[in-house]
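One protein chain is absent from this view; the other protein chains keep their places.
Here is chain A:
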Amino acid sequence: MSKKDAYSQAGRTAVLQNIQGTLQFLQRFPPFNQMEQSHLAFLVEQCQLRFYASGESIIKPTDGPVEHFYIVKQGRVVGERQHLVKPGVETTFEITGGECFPLAALLGERATRTEHLAGEDTFCLQLNKAAFIRLFSMSEVFRDFALRGVSSLLDQVNQQVRQRAAENLGTQYSLNTPLGELAMRHPVVCAPDTPLREAVRMMHEQQVGSIVVVDPQRHPLGIFTLRDLRQVVAAADSDLGAPIEQNMTAKPFYLSPQASAFDAAMAMTERHIAHVCLVDNQRLCGVVSERDLFSLQRVDLVHLARTIRHAPRLDSLVQLRGEIGQLVERMLAHGASSTQITQIITLLNDHTVCRVIELAIAERGDPGVPFSWLCFGSEGRREQTLHTDQDNGILFEATDDAEAEAIRARLLPLAQYINQCLAQCGFTLCKGNVMAGNPELCLSRAQWARRFASFVREASPENLLGSSIYFDLRVVWGDEQGCEQLRRQLLEQVADNRIFQRMLADNALRQRPPVGRLREFVLTRQGNDKAATLDLKVQGLTPFVDGARLLALANGIGACNTLERLRQLVDKGVIEALDGAAYEEAYHFIQQTRMQQHQRQTRDNLPYSNRLDPDSLNHLDRRILRESLRQAQRLQSSLALRYQL
């Protein structure tokens, strides 16, 4: 049949009632809802509807190369794969109404690797391979979907997120845009011996805020900005005839033009700079300014960070907290991922904590002993959301316990004051008193080491809970050396202690992801709630966080961030690259869902909650959430296998 015939054929049958009915059914689901009507009609007309009783096999590895494409019309199909090392099977996925299988096997012209069984009485639309191929060549939407599989679904979700947020803001701009596309003008450059007056004249003529000083190969030697000019003018003895190299900032920070707008924003925020050079092959090819980044989108991250860092008083910090919330909303709008946002929140929180400490010292006087401000838990992992508790401590150096006692007595009043100030800035006081003002958490390095060693040696429930908080630690303010020594010791102890690892593994299995074999989600009702819900944090994220922590500690990985831990575990060959990527995607999606919920709650003046009614999600999000939770389940079963639980 030629393409034209296929169209006319499709046109003719589209009027038939049953074709129409099935068409309408399919149009409720992606990718069918985006396909042309005639292509969809062609698909339906070529279909057969088949029934599978619960438990019946639909396709299995021994059937040979897959001959059909299936769409679940009603019911549920489960994938079961033989365990590699132990007897029995594991359910690897669930497919429900409107979903299709087995795309990878069909496109790869191979047998399926997973047996597909009817999880309950199920009807599937079955399309033969010839028709599948014809559809594949006719419909671009279908082709795109088939080739990209589930990742194309995730793309759609991200698009939706962006669109939804953009509706609130009315702009469309992505933080993932390569910098090369943002630096629209040729950078203004001069040689190092150019007189200052000449350089400023060039800046003025070209209406730019910076000039890059380059060598004959166009390698950047320095940058001179309006801020530098202000200093020149303010200095009494300045000579406008002097060569510019005397006044420039040497060795300017640079990024490749492929780096993203987000990378530049983070660099500016961390380094307090307003210009980033773009260098390709050692040659300057552009300059991106803070204004280039933010005039388009008003996400003034750099400005906010600077304002926090220079806040003159505590009450100005308190006011700035509200702006962080607005910033997060805008970041979501501009396509920032949950990881980018948690990074930004962590960064801004770090700035706030540092400024609070500095202000507290200025107000209460310097205690006269060096100390490091530690943070634990989600803050330690750089995974903070706006909804955050204080989990902090102090580390200092002391020769013995007696000296430690004396230093502690000096530090505690300041620490308690800092805790109170942080509370005013929106960091809720920790109910468990995991705070630097608690004498048990204001310790010398030797005391911390003893405490951590006891966690590893004596695995009581309290100690296990403690390890899940304290072992995700980092320094926010002060010297980082002591903390790193502590971490190295800890990693050695855990690597040697198989029993402790096993206890951690057991602990990591406590929170079961809320997906069931029979139902889509396993939900619980809280108090007088109308709808049954699941907990995105405890049931969704915690399995990933706990699993990644255990594997990282057991394999000598010092990183604290969950995604960073997963990446390093892949690099070390502890987990497979495909699994790592799947865990990362899943973790990402759950976190993103959680943040969107928090933003919604803020907008509606509701208290923050991690409990979600899956029915409040659209079909696509619900489906991906279920798959994401299933990945958490897979991580858990791999732990159970590894530690024989």
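The rule is short, and it goes like this: a residue touches a chain if its C-beta (ideal position, glycine included) is under 8 Å from a C-beta of that chain, and two chains touch if they have at least 3 such contacts; residues count from 1.
The rule is simple: contacts and distances are computed from a predicted model.
The chain that is not shown carries the UniProt protein name "DNA polymerase III subunit epsilon", picked from "ABC transporter permease subunit", "Formate dehydrogenase gamma subunit", "Na(+)-translocating NADH-quinone reductase subunit B" or "DNA polymerase III subunit epsilon".
Contact with the undisplayed chain is limited, among A:44, A:314 or A:639, to A:44. When the full complex is taken into account, the listed residue touching the unshown chain is A:126, out of A:96, A:112 or A:126. From the options A:19, A:407 or A:569, the residue with contact to the chain not on display is A:19.
The chain not shown here touches chain A at positions 13, 16-22, 24-25, 44-53, 56, 73-74, 121, 123, 126.
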